[in-house]
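A quick write-up on the structure given underneath.
Only one protein chain is missing from this complex, and each of the others stays in its spot.
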Amino acid sequence: MTTFFQLVVSGITVGSIYALVAIGFTLVYRASGIFNFAQGEYVMLGGMITGILMTTCGVGFVPASLVAILVTVAIGAISYLLAIRPARSAAQVHLLIITIGISVLLRGLTSALLGKDFVRIPTFVSPETFNIGGVVIQSQALLVIAGAMAMASLLWLFLTRSFVGKGITAVSANLMAAKLVGINPAAIVALCFGISACIGAVGGLVATPITMTSYDAGTMLAIKGFSAAMLGGISSAAGPLVGGLLIGLFEAFGAGYVSSTYKDAFALLILLGVLAFRPQGLFGNRSTQRV
Amino acid sequence: MTRIQVDAVSIHFGGVKALQDVSLEVRKGEVLALIGPNGAGKTTLFNVISAIYQPTSGRVRLEGQDVAGLAPFQLAHKGLTRTFQNLQIFFRMTALENVMVGRNIRERGNLFGYLFGLPSVRRQNADSRLCALELLKFVGLDRYADRPAGELSYGILKRLEIARALALEPTVLLLDEPVAGCNATETAEIDQVIRKVVSTGVSILLVEHDIHLVMNLADKVHVLDRGVTLATGTPQEVRRNPAVIEAYLGESQDEQEPANAES
Partner (left out) sequence: MLTKALQNPFVSTLAVALIVVALPLVVGSNFHIRLATMVYIFSIVVLGLNLLMGYAGQVSLGHAGFFILGAYSVALGPSQLGLNPWLSMAGGVALTSALAFVIGRPLLRLSGYHLAMATLAFGAIVYVFITNEVDLTGGPDGMQVQRANLSVLGLSHLMSWYWLAGGFLVLSMLILSNLLSSPAGRALRALHDSEVAAGVLGIDVARAKLMAFVISAALAALAGANLALLDGHITPAAGGILRSVELLTMAVVGGLGSLVGSVAGAAFLVLLPQFLTEFHDYEHAILGFLLVVIMVMLPLGIVPSLNAVMRRWLP
């Protein structure tokens, strides 16, 4: 039983990170119809930049993390404006290839500029652990979970309550109508890329103390985040969050009870299963097709 | 001999009842025109008959055989094909190649022959090319044979779609607004083409807003309004039907469908 709860804790911890990637995915997808393969790179960049600034430049955690978030947000928004927007009328596949290109470019630049070694961020909350009936919980893990929940709630509030957030909803609902009432879709979509980069970077810097990171961590995160979004369903608000936690749990149980070497394969199998049998996700509803 | 029999077909999209209890019948060599205001369900009925939609209830019979559960491509093998209101052209292929695709079910061969370019495949390619050229000539488009379809104008593509459908040698042909967007000369040419096709025994279902064409060509007219059958009969009967005059043709008996037909 102790093992079970220990696996639940670690599953929810990694699942929170997948949930953040999934939330970023769906935000951009719903605003622009673009599937951003570079989403995982934002998490990697948040962790890498903070870690390098702290360990090799001796910068404190707060300024280092602020720099990391700002740089990642800028990369997110600029990559949209320079590379994706000029090709926005191209076919889906073309846009996907462009975001794959951005993803490869970012990881290539990171390996060349920041190195290929694993990077760790010193734990920035007290390193104490809680022991509840034999289940050990790191305080950093609690921070990861709390951080993910906070980001998800903030985003939801932003989208439903703020003026700009309603603009995003308007653009995703009806582009032409949004243009007519004076909303600038380019700015809105750039903002969405920026926000999704911010969510990713924050996820990266709270998770790296536990998971460590390296230049090539982004691709797997993108795949798992996408699996989470597909599992939960892209059309619902809670879908990506629940999907992320579920993928984290499956992975933890799979690694704990079945085979730890095949940890990465579980999310992939879930992705294939969902795409084959329930492409609208657990919480999405299949829209009635009408031609 | 009944080619197509539609039996009490209904289809619902969510809460919208797009078709309710529609029945009709087309015999060999007959032209049935479906008319009705925009949103009456004409194209939806076409989509049901060509198996793009499965009806919520009711059935469609082709040559007496229930076609429920069959895919559009299987219907094509049984002799039914169609054209589309919003063109579905293979834009990256030439006009001739478009029509050659229509020969697909008449072409025999296996993957081995295709991969190794056996002489039988080459002969068959030549046959298909010849047949496609003849069809292009039949609809008056032979001079466009080698032009990429993406470069051709709307009126030409309408005829190209008809030629492509004829390449199957169908027994039932569904034409969805064949003269929409065509000028008077083109319309007259398409009228002639349809007459020649019917004279070979092909049954035709026609959705068309050009009342002139409908009244000239059709053996039977079926009027739909908001998903239900309003009237059915010969063009003369339908023309005299008070419900049709009131709801659809309007008091003036205008030759074009009035814009506010639904009000």
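Residue numbering begins at 1 within each chain, and the chains themselves are lettered A and B in the order written.
Everything that follows uses one rule, which is that contacts are C-beta pairs under 8 Å (C-beta built on N, C-alpha and C of every residue); 3 or more make two chains touch, one makes a residue touch a chain.
This is a predicted model, so every value here is computed, not measured.
Asks: Which is it among A:Ala83, A:Ile183, A:Met212 or A:Leu282 that touches the chain not included here?
Replies: A:Ala83
Asks: For the full complex, which residue in B:Ile4, B:Ala18, B:Leu62 or B:Ile89 touches the chain that was left out?
Replies: Here the residue in touch with the unshown chain is B:Ile89.
Asks: Please pick, from B:Ser50, B:Thr171 or B:Thr232, the residue that touches the omitted chain in the full complex.
Replies: B:Ser50
Asks: Could you pull out which residues of chain A are in touch with the chain that's been left out?
Replies: 35, 83, 86-87, 90, 92-94, 96-98, 100-109, 111-112, 219, 223, 226-227, 230, 261-262, 264-265, 268-269, 271-272, 275-276, 279
Asks: Quickly run down the residues of chain B that touch the omitted chain.
Replies: These residues of chain B touch the chain that is not shown: 50, 52, 71-73, 75-77, 81-82, 84, 88-93, 97-98, 100-105, 107, 109, 111, 113-117, 121, 124-125, 128, 164-165, 167-168.
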